[in-house]
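Heads up, one of the protein chains got dropped from this complex, but the rest are sitting where they should.
Each chain carries a letter (A and B) given by its place in the written order, and its residues are counted from 1.
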Amino acid sequence: MDHHPTNWGRPRNDTVDPYGTYPIHQRPTNVPKDAFAAGIQHTQQPIVTGTSVLGIKFKDGIMMAADNLASYGSLARFRDIQRLHPVGEHTVLGAGGDMSDFQYIQGILDELMIDEFAAGDGHTLGPAEVHNYLSELMYARRSKMNPLWNSLLVGGFKDGKRFLAYVDLLGTTYSASTLATGYGSHIAQPLLRRAVEGREDTLTEDEARKILEQSMQVLFYRDARSLDQYQIATITAKGVNISESRKLETSWSFAEGIRGYGAQTQ
Amino acid sequence: MVDRIDFQQLKSGEVNLGTSIMAVQFSNGVVIGADSRTTTGSYIANRVTDKLTHVHDRVYCCRSGSAADTQAVADIVHYYLQLYSQQTGAPPPVHTAASIFQRMCYENKDQLSAGIIVAGWDKEVGPSVYNIPLGGGLFRQPWAIGGTPPVPAQRTYTGTATRRTRRAGGRDETVEFVKNTLALAMSRDGSSGGVIRMCVITEEGVERLFVPGNELPKFWTGTEVLAAPKEKVVLDPQVAPMVIE
């Protein structure tokens, strides 16, 4: 029986003592458990993470939203980061998951766009090309058992066509007129579908923005890793526009009169 | 409930800088600071460590995590920055130093446990502070705090620091702020302690500051509100107690 405080309330795990709380004479040993444990171990967890990204089609293009938070476990560690990244003239990449991997992807795409620019052949990469490139990249990395720990949305507008698609750490891709990653895929996606599906060609920019604002609000209410500071990206024939950081309007005053959790009245 | 995330697993017997570190930008410089405790488990391997590490004339880093890892990384960055200044004939911008740290931490994230704050002054942007947490991301901040194990240590003082954010304060109040925040963290975090070391980095130079472990700022401990001892009744020796028969 292990009575040490480190193990109160959880099953014993001798290999981990992250807080260094074992007295030195009974510190856990970290011997490999089997013949394979000493082999190459890649980081199999995200560390500094972003939460949901939302994306919808509307009349003139694509609109995306993501908050400005990068969490460290449950600590809201960085509250001013950008998770919507412009890629060239026609595309925006939105990322949830590990932020260091996202920065790495940004670097790769930036270089890709410079190569394209330097070629100077009059061609530019659009959202479909960027998305396909990312799907190959993500799948190649998962096949090396060393994935880039992200769920990504690629939104864009080029040659009169809207584009919105998803790719994740496994290289899985899909496309729809409304998309959401992470918590958003559970909470916001049904709301987005109800508001957008069948109306992709009539929704105005203002209506689209309203829909995303409402979904971001619900996510802020229900996602414990979210923030009320967020940005909206709009991609139309006019190009890419990523808004300044804006604050969600939330409502709490109704809670003032709530008493107890049932029969209590005062 | 999701299980607690195991951010770091030190190898058996590995020395840990389990640490309170921070850096704060002010109008014309940065103040960086750290405690001085290095531990193996709960044994203090070094009580007077210097975690403020020179990587170039006006660029320093605060190291947290494995002492061996962060020293190795800082040594390599120091080498690259010497190379940079020789090749370009100018001192490296803080961003350059931070980027090299970031690359090493990102590309070797599987084998490193290193949380590093890079801070300094350069002629392009003046004072700046960069945070490079465990996974190897790069984040510029007006002030940064760090330390591993990150969760308990940082939670205790992220709140304190946030409330007292200094963006363009003066040198002296920034030094006081860093000193007080570190002392507060050290008082609560078992893996932090010892002395406070600080550096003020400006265009003019780097100034070292030191607060000995027996002269740390003291904080409210709560003893005052607990019932004060009752006034002792002192008997007047002149008054003879009544003899009870």
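Everything below uses one rule, namely that contacts are C-beta pairs under 8 Å (C-beta built on N, C-alpha and C of every residue); 3 or more make two chains touch, one makes a residue touch a chain.
To be clear about the criterion, contacts and distances are computed from a predicted model.
Chemist: Missing chain's UniProt protein name, "Proteasome subunit alpha type", "Adp-ribosylation factor gtpase-activating protein", "Ras-related protein Rab-12" or "non-specific serine/threonine protein kinase"?
Modeler: "Proteasome subunit alpha type"
Chemist: Pick out which of B:S36, B:S99 or B:S113 touches the chain that's been left out of the picture.
Modeler: Answering carefully, the residue with contact to the hidden chain is B:S99.
Chemist: Where the complex has a chain not shown, which of B:D75, B:D110 or B:E124 is the residue touching it?
Modeler: In the full complex, the listed residue that touches the missing chain is B:E124.
Chemist: Using the touch rule from the top, list residues of subunit A that touch the missing partner.
Modeler: Its contact residues with the unshown chain are 107, 110-111, 114-115, 117-118, 120.
Chemist: In the whole complex, what residues of subunit B lie against the chain that is missing from view?
Modeler: Within subunit B, the residues that touch the unshown chain are 87-88, 93, 95-96, 99-100, 102-103, 124, 138.
To be clear about the criterion, only the chains that are shown with their structure count from here on.
Chemist: With chain centres taken as the means of their Cα atoms, state the distance from subunit A to subunit B in Å.
Modeler: Averaging C-alpha atoms per chain gives centres 30 Å apart.
Chemist: Show me the residue ranges of subunit B that touch subunit A in the complex, using the header's touch definition.
Modeler: Within the complex, subunit B contacts subunit A at residues 3-9, 11-12, 16, 18, 39-43, 106, 109-110, 131, 133-139, 141, 149-152, 154-155, 158, 190-191.
Chemist: Could you list, by residue number, the parts of subunit A that touch subunit B in their complex?
Modeler: So the residues of subunit A in touch with subunit B come to 10, 15-24, 27, 29-30, 40-43, 45-48, 70, 72-73, 75, 77-78, 81, 98-101, 103-104.
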